[in-house]
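Pasting in a structure now, in structure tokens, and then I'll have a few things to ask.
Heads up, one of the protein chains got dropped from this complex, but the rest are sitting where they should.
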Amino acid sequence: MSGSANVGVHVDHARDEDPAKLAEFEARITAGELLEPDDWMPQAYRQGMLKMAEHHANSEIIGALPEGEWITRAPSLRRKLALTAKVQDEVGHGQMLYRVSQDLGKSRDQMLRDLITGKTKYHNVFNYPAPTWGDIAMIQWLIDGAAILNQKTLADGAYGPYVRTMKRINMEEAFHFKSGEDMVLTLMSGTKTQRQMGQEAFDRWWYPALMFFGPPDKPHAEQLPPMRWRMKTVTNDDLRRRFINRFAPAAIDLGLKIHVVKKDDNGMVIEKKPDENLRLDETTGNWSFTQPDWDEFYRVIRGNGPCNAKRLALRRFSYEQGRWVRHAILRGNAGLPPAA
Amino acid sequence: MSNVREQSHPSNGDLTSPAEGDLKPYVVFTQLNRGDPHMYAGCVDAADEQMALQFAREHYGQDQKCVNIWVVPKEAVTATNYDTDLIWRHTDQTYRLARGYSKPVKDKWRKLRRAEDLKEYEKDDLKETF
Partner (left out) sequence: MITLPDNLKRPFADHLLAVADDKLMLGHRNSDWTGLAPILEEDIAFSSLAQDEMAHAQALYQLIAGLIGTSADALAFGRESEAFRCAAIVEAPDEFDWATAICRQFYCDHFDRLRLRRLARSSYKPLADLANRLAAEEQIHVEHVDSWIQRLGRGTDESRQRMQRSLDALAAIAPSLFEPIEHEHELVAADVYPRAEKDMFETWRNELEQIANDSSLKLDLHPPSPQAIGGRRGKHTEHLAPLLEEMCEVYRLEPNAAW
């Protein structure tokens, strides 16, 4: 699944910068220009972009794990092929985003190491479990749907290499989302077992999808550096509103019930009741809803989610396991023999 | 899921192996149809050109039909600087462009030729350059 950057980019913009250059920089941002790596930019901007691209890359690499678990269990040849291709795309997105980050000055090897040792973060949404095939369908519909909403707005950003990567990624996300829709529609128009599988997975993923866009915005988010410098272009709450307005009515039409849920430590639903706040406000055209449990959000971010340890452990295993291969390629005599 | 994915592995503490650094970056250009120009597609990290080509084929050659790929070491690309290297001149350049002439030429012809003759004559103009 895709997890685009909803990292709270803390940008310390008050640092010593040449005021004339800073003004020129901000004028270019306001004029809608795209910035390139060699352009002058405030240190805080360069560091912020690196942090954002690295976080996004980490998220793609970790995001390949929950769905990767289901490649070997996909229930038809077409689904098996599609899921493999989708997880492969995520690795590809990670590769491209690490490249953006490498060009900002950090080595990929170091980024992978920092990810594994917990020095850097990845998107919270990957710390939830995917215990059934229904989860794979819901992830591809809801989470990829959320990622597309977010990434479309990130493609309007100001940092050229990131913007170009976002556009390429979004092309592939379109396939992920469509195939997700196909899976959800198939499940929800299937047998009783299938519909129940769909509903239970929906209950697990609806709130992670709402939390996907990050916590409620700080006051005057538009004026703070991340938005003023077009590192992101739409507030978290606005993205969440767009998401609900699109997906709540679609879910209802699919025959899904939208529940407020309580989960155990393993991320499994132990209590649910219909979201009584869920309704369309005819005057604004917006759906109202019960806010996610933000305490849970912060608990998971701090590393105490159902799957944090499992994800990092597998990533570490892959890194350690592949060490001798990279070592042979980097340091050994790994050139090909001359063609016969 | 496969056993290894399910197993728990030791997961805490620093990595035992030292940081190795990265492979070399290569810029990838793809051609979508024979005869089309090759276009910038992205980058791959690889040990050498052959490995870069192998990686580029699978990474950038599978999203859409693709018939040819170039890879170039990133360090082989030398670029101008946006801030200091002026490329397109500031002064009026219309003297060296077709569109610098289209209106005056039309006006002058109109004085000499009938509209339908001129229209017939203009059919062979390279209008896309105006």
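By written order: A and B. Residues from 1 in each chain.
Note that a residue touches a chain if its C-beta (ideal position, glycine included) is under 8 Å from a C-beta of that chain, and two chains touch if they have at least 3 such contacts.
Since the structure is predicted, the reported quantities are computational estimates derived from the model, not experimental observations.
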Practice task
Quickly run down the residues of chain A that touch the omitted chain.
Solution key: 61, 64-65, 68, 71-81, 84-85, 87-88, 90-92, 94-95, 98, 108, 133, 183, 186-187, 190-191, 193-194, 314, 317-318, 321-329, 331-337
Practice task
Determine and list the chain B residues touching the chain excluded from the picture.
Solution key: 1-5, 23, 44-47, 50-51, 54-55, 57-59, 62
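We take it that only the chains that are shown with their structure count from here on.
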Exercise for the section: Sort out for me which residues of chain B touch chain A in the complex. Expected result: 1-2, 4-5, 8-11, 13-17, 19-23, 25, 42-45, 47-48, 50-51, 59, 63, 79, 81-83
Problem - Residue numbers on chain A that touch chain B, as the complex places them - result: 36, 38-40, 65, 68-70, 72-73, 92, 95-96, 99, 102, 107-110, 113, 116-117, 165, 168, 171-172, 309-310, 312-314, 316-317, 319-320, 323, 326-327, 329-331, 334-336
